[in-house]
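Note that one protein chain of the assembly has been removed; the remaining protein chains are unaltered in position.
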Amino acid sequence: MVRTGVIGYGYWGPNLVRNYMENDSTELTYVCDLNPALLETVKKRYPSVKVTTNPDEVFNAEDVDAVSIATPVYTHFDLAMKALQAGKHVLVEKPMSDSSEHCEQMLEEADKRGLALMVDHTFPYTGAVKKIQELVKTGDLGDVQYFDSSRINLGLFQTDVNVLWDLAVHDLSIMEAVFDYHPISVSATGIAHVEGSPVNTAFMTLFFKESFIAHINVSWLAPVKVRQTLIGGTEKMVVYNDMEPEEKVRVYDKGITVNPSPENVYKMRVGYRAGDIWVPKLERKEALRELVAHFTDVIENGAEPLTSGISGARIVRMLEAATQSLEKQGECVSL
Amino acid sequence: MVRTGVIGYGYWGPNLVRNYMENDSTELTYVCDLNPALLETVKKRYPSVKVTTNPDEVFNAEDVDAVSIATPVYTHFDLAMKALQAGKHVLVEKPMSDSSEHCEQMLEEADKRGLALMVDHTFPYTGAVKKIQELVKTGDLGDVQYFDSSRINLGLFQTDVNVLWDLAVHDLSIMEAVFDYHPISVSATGIAHVEGSPVNTAFMTLFFKESFIAHINVSWLAPVKVRQTLIGGTEKMVVYNDMEPEEKVRVYDKGITVNPSPENVYKMRVGYRAGDIWVPKLERKEALRELVAHFTDVIENGAEPLTSGISGARIVRMLEAATQSLEKQGECVSL
Amino acid sequence: MVRTGVIGYGYWGPNLVRNYMENDSTELTYVCDLNPALLETVKKRYPSVKVTTNPDEVFNAEDVDAVSIATPVYTHFDLAMKALQAGKHVLVEKPMSDSSEHCEQMLEEADKRGLALMVDHTFPYTGAVKKIQELVKTGDLGDVQYFDSSRINLGLFQTDVNVLWDLAVHDLSIMEAVFDYHPISVSATGIAHVEGSPVNTAFMTLFFKESFIAHINVSWLAPVKVRQTLIGGTEKMVVYNDMEPEEKVRVYDKGITVNPSPENVYKMRVGYRAGDIWVPKLERKEALRELVAHFTDVIENGAEPLTSGISGARIVRMLEAATQSLEKQGECVSL
Partner (left out) sequence: MVRTGVIGYGYWGPNLVRNYMENDSTELTYVCDLNPALLETVKKRYPSVKVTTNPDEVFNAEDVDAVSIATPVYTHFDLAMKALQAGKHVLVEKPMSDSSEHCEQMLEEADKRGLALMVDHTFPYTGAVKKIQELVKTGDLGDVQYFDSSRINLGLFQTDVNVLWDLAVHDLSIMEAVFDYHPISVSATGIAHVEGSPVNTAFMTLFFKESFIAHINVSWLAPVKVRQTLIGGTEKMVVYNDMEPEEKVRVYDKGITVNPSPENVYKMRVGYRAGDIWVPKLERKEALRELVAHFTDVIENGAEPLTSGISGARIVRMLEAATQSLEKQGECVSL
């Protein structure tokens, strides 16, 4: 039984709380939020849970083994460090922190104390991403060639982070789960249409040492909601459309053929082939439910974390580098 | 009556020939191609038309007022220059030429001799693009904010030009027709998956001095055919899906609202609004038919050309700069 | 303040209970269900509400003005009659009852006692149906010509009623809300694929004295979920696709033109015309919330009920006649 405290009961906290309550291997002991009105709601819904406006109370509690942090990004570092220093395992909301330097310190602290440190990226726990991961890892797609994602809609403009930190972060977590490749540099471009507001429309290219490229298109200013990712492989190609209620993943038996050109031995002739399409049935469990169960498994049984702090830190480094590239109008930044 | 010769009867030439034959204001007098077998086909279908394998014969012919060039890109400059020097009006297949320097010389020659020089970009003549142009020019969209286009499919790999010259060229011609803005610099990234073959997947961002950005995603290596363009304006937004048989243009009464934040006078609070969607009925005429009629009108009546050589040269400059940026992994290149 | 009791806490009851709790003009005083375990859930969630396994306790309660009945169809008549006889206003789950004769008795009882008797058909309270109703009533569609609906999916086979009573009932309630016309006869065909199980796939045509026809296609045995209704008018046509998350209602400026034929004075030449498409923004309130508020308004202010018992009884008569026609393989049955 993992006894848990949740810090932050705003947008995401209630989902964490609900899932901890429903999981039989966890016991939710504390909820902390600065807003007493929100704590009143908690008390009504879950009378057994202790509430407080002071996070230190959670960190110092004897009946807390693990802490989940669902507060604004800029507070992640301080809260997670305090929790780790108090000997608690930590699950921190995505992105892991506001800088890669902070992430490194968090990793060091967790490592030194032998504590679990995970990031709450939910996409890798969805049936769709798990299926894509399987298709890539088993080699069904052949050698992967590209990842190209659009994640756009008419969305609430964040005030503290640009659109990459808000939306591209999901694609980066999917890539971390699906591919063994890690990018070596990044180029990003974008625009802030509202003065004083962060970049709201951005395009990001990730370069790899392999024959592979990734591109992510994100925006808060699109008239339609698009959540579409194309993954090309030498054998098969995947279209992952998260807006589809049922048929999120489509596998195309399509690709190119490369043969020596009969006219010119130095040139390759590129053809293409097309076969059937396959829409696999997907697992339908709630991603956060899976994540909470997995976090418990990591703590109790030392399971290999799927969305580890190490991976979360790599993602923050990508976002940081992309933000630097944004300011230099696409100039490539090394990772 | 404009007497016309067509040079090149490969992929696009037959379409030009057919449209010249069907237009009552033009008389097709010559067709030229290096392949005698193709000329045999012409003779059978159009016995009244003279055929030759020698372009000079067309340039020197008395009964030719205008020449249409539908040959590979690297031959455009030589053929167009000869035609202009022989006093013929010129319509040249897109892209106008393989370098902006060549384009400049072509423009100079045409200008010096008072001849029409147009580029065969067909998209601006479609009902869809004309409708979008109207929505932008009348101010219905408000101030335009972005242009974001995807033009991907499993396509034949070109051997001489990269995918930008093959596909992004269409988006650039649409932008030239629709907007008054001109880009000041460009960043492009991409990958060549087949050794010795040009870049087959590329992403291009165009920067403007206005609060406007353009992004173009092109690929020959996608499992699905996508032809989708989003155009955001402060009043309305457009989704142009060229794969739709009927409803290509959708106008969304959506956008953001920007108000001073009550908490912080230095910050703006961004909200959003959503209203009806409108799918206007579009003209259904063949674009090339319109282009041929317009070329005649330019020659005979001095009409302002919609896809002028000046615009075509700007497009080549953008492709050239994007190709330079590609090699520098996204570093911005000035136009 | 209308004090309410809810009978039945199975599939639909919890939705009723939640909406009564959230409505400021109603006070939920009782919940009744035969299953004590379900009542335990009610007590936990809503400690202020009294619970009982005996419906008579609700009917006899002083602090109950109105009763909502969300039990199996065959129990509607008995429960509603008792409630009315006890002087309570009644909202009964759809379909109103299992026979038109029962409906008539319920109407009589309510009428005699001056009590409200409404049926819980929710579709007429949705933003989509309200918009269609507006388009028809204002004459925007012109004279309506047909209603053609498909409501199919892979669904749980009911054991007591055929698929018409389960699914076509929704379409009939939409027609009641939208049109002034009432059918005069009905033809229905269908099949029961599982021995001993009711008809699971059925097709129903409704005839009218006006130049109007309605057709409803329902099935529990389709691989895809379809919820699509076409409504034709002489001026405009509507496609209502309830599976669309946002764009449920599309209005087509399309139709036919009828002119005397130049060749034959006794014949009409029928042409067609096509214009713009319009996708109106819809109200997004929960239908049941609107229904509960409306029921209160009917009780307190004598408002004209939108889904009255009179209309509910007509719908039951249509289902009854359709079931008779089913047995006669499509032979028309008068209403």
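For clarity, chains are labelled A, B and C in written order, and residue numbers in each chain start from 1.
Note that in this section a contact is a pair of C-beta atoms (placed from the backbone, for glycine too) under 8 Å apart; a residue touches a chain by one contact, two chains touch by 3 or more.
Since the model is a prediction, treat every value here as computed from it, not as a measurement.
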Residue, one of C:26, C:217 or C:323, that touches the chain absent here: C:217
For the chain not shown, which residue from A:247, A:283 or A:327 touches it across the whole complex? A:247
Give the residue, chosen from C:173, C:201 or C:323, that touches the chain omitted from the document. C:201
Looking at C:2, C:51, C:161 or C:237, which makes contact with the chain not pictured? C:237
Even though one chain is hidden, which residues of subunit A still touch it in the full complex? 247, 253, 274-281
Since one chain has been left out of the picture, which residues of subunit C touch it in the full complex? 145-146, 148, 150, 152, 154-157, 159, 185, 187, 189-191, 193-197, 201, 203, 205, 207, 211-213, 215, 217, 219, 221-224, 230, 232, 237-239, 252, 254-256, 258, 266-268, 270, 272, 274, 325, 328-332
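FYI, only the chains that are shown with their structure count from here on.
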Distance-to-centre winner among chains (Cα means, whole assembly as reference): A
Rotating subunit B so its CA atoms sit on subunit C gives an angle in degrees, to the nearest 5, of 180
For subunit A and subunit B, what's the span in angstrom between their mean Cα positions? 39
How many Å are there between the centre of subunit B and the centre of subunit C, using C-alpha atoms for each centre? 54
Two or more other chains touching the same residue: where does that happen in subunit B? 274
